[in-house]
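And then chain A:
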Amino acid sequence: MTATPIYEIRDLVKLYRRGSQEVVAVDHVDFDLMPGERLGIVGESGSGKSTLVRMMAALSRPTSGDIAFEGTSIVGRTDDELTGLRRGVQMVFQDPRSSLDPRMTVGDIITEPLRSRVWKGITRTDRAARLVEVMTQVGLDPQDASRYPHQFSGGQRQRIAIARALAPKPRVLIADEAVSALDVSVRAQVLNLIGDLVAEYGLTLVFVSHDLTVVRHVCDAVLVLRSGRVVEHGPTEQVYVDPQNPYTRQLLASVPRLRRDVNP
Partner candidate 1 sequence: MRRNPTLVAGAAMVGIVVALALVSVVWTPWPATQVSPDRLWPPGSAHLMGTDGFGQDIFSRVLIGARSCLLVGVVAVTIGALLGVPLGVVAAIDRGVLGRVLMRASDILYAFPALLLAILLAAARGQGSTLTAMTAIGISSIPAFARVARGATLQVLSQDYVLAARASGIRRTTIAVRHVLPNILPVVVVQASVSFGLAILAEASLSYLGLGTPPTTPSWGRMIFEAQPYMYSDLNLAIWPGLFIAIAVLGFNLLGDGLRDLLDPTLREVER
Partner candidate 2 sequence: GCGQSSTETADRQLVVGASVAPNSMDPSTSDAAAISQALLYNVYETLLKIDGDGQLQPLLASEWAVSPDGLTYTFTLRSQAKFSTGAPVNAEAVVTSVERIIDDDAVLPVLKTQMEVVDSVRAVDDTTVEFVLKHPSNNWLYSMAERAGIIYEPTSLADLATTPVGSGPFVFSEWVKGDSVVLTRNESYWGTETRLAGVTFKYYTDANALNAAMLSGSLDVLSNVAAPQALDQFEDSRFTVLEGTTTGEIVLGYNHQTPALQDLKVRQAINYAIDREALRDAVWAGKGPLIGSMVAPTDPWYEDLSGAYPYDPDKARELLAEAGIASGSLTLRLRVPTLPYATPAATYIASQLSEVGIQVQVDELEFPATWIDQVLQQSNYDMTIVAHVESRDISLWADPTYYWHYDNAEFQQLLVEADEASTQTEQTALMKQAAQILSDDAAADFLWLLPNLVVTKSDVTGVQANAPSLSFDMTAAVAPPQ
């Protein structure tokens, strides 16, 4: 891959004020994201994963440092100047309950991105067509478009969230703990779906998770965060097989494994 990076992140810092204390949520983070790359971001709770990806989606402003999307900086831009980013990047969130407006139909939820001002040209019929298309893609029955989120199971809701993200045909999909709230039994389905979609449309994926085994499954590169700092960044297999950082090693060792050899 010789293409230019789709994201260039330089010396990114984010401070939160908490009372009179300051919390460094993201601490001098640097990395590039190539088109088509599938990057996993792992780390414990509070390590700054969400903060980082929210800044990448221009939902939160960095304290210092720079983020360039397709060569132009997105830091300090007004909403109107972010059209390119808004068209190209979509997010899927952790909790399928809170990421879907309970008072909108599934159809309205999925087509909402297309009704934003960054997609002016799209007509109603275009939207309806696209709705059927994405719902089918994620394995939902287009007939269910007039139902409300609470009428769906957790796994299905997450599919709705994914359909919404796919509707505007983004180049980058950011999934912030997209499977963490799901039951093991459903998780596999959603993971498979994401894997398939990413492969099919050549999406660039940023996949946030605290679960290393999950990341290994969908990503080709991993970035390990700890207290806002990058402690390890490399191809998935390399990180898994030969972790360089002691923290990564500890993280890997802690993953519970199925023990089939029990002697009663």
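On the choice of candidates, all candidates are chains of the complex that A comes from, given by their letters.
The definition used in the following text is that a contact is a pair of C-beta atoms (placed from the backbone, for glycine too) under 8 Å apart; a residue touches a chain by one contact, two chains touch by 3 or more; residues count from 1.
Every value quoted in this text rests on a predicted model; they were computed, and no experiment measured them.
Which member of 1 or 2 touches chain A in this complex comes down to candidate 1. Residues of chain A that touch candidate 1 in their complex: 54, 57, 59, 79, 82-83, 86-87, 89-91, 93-95, 98-104, 109, 112-113, 115-118, 161, 164-165, 168.
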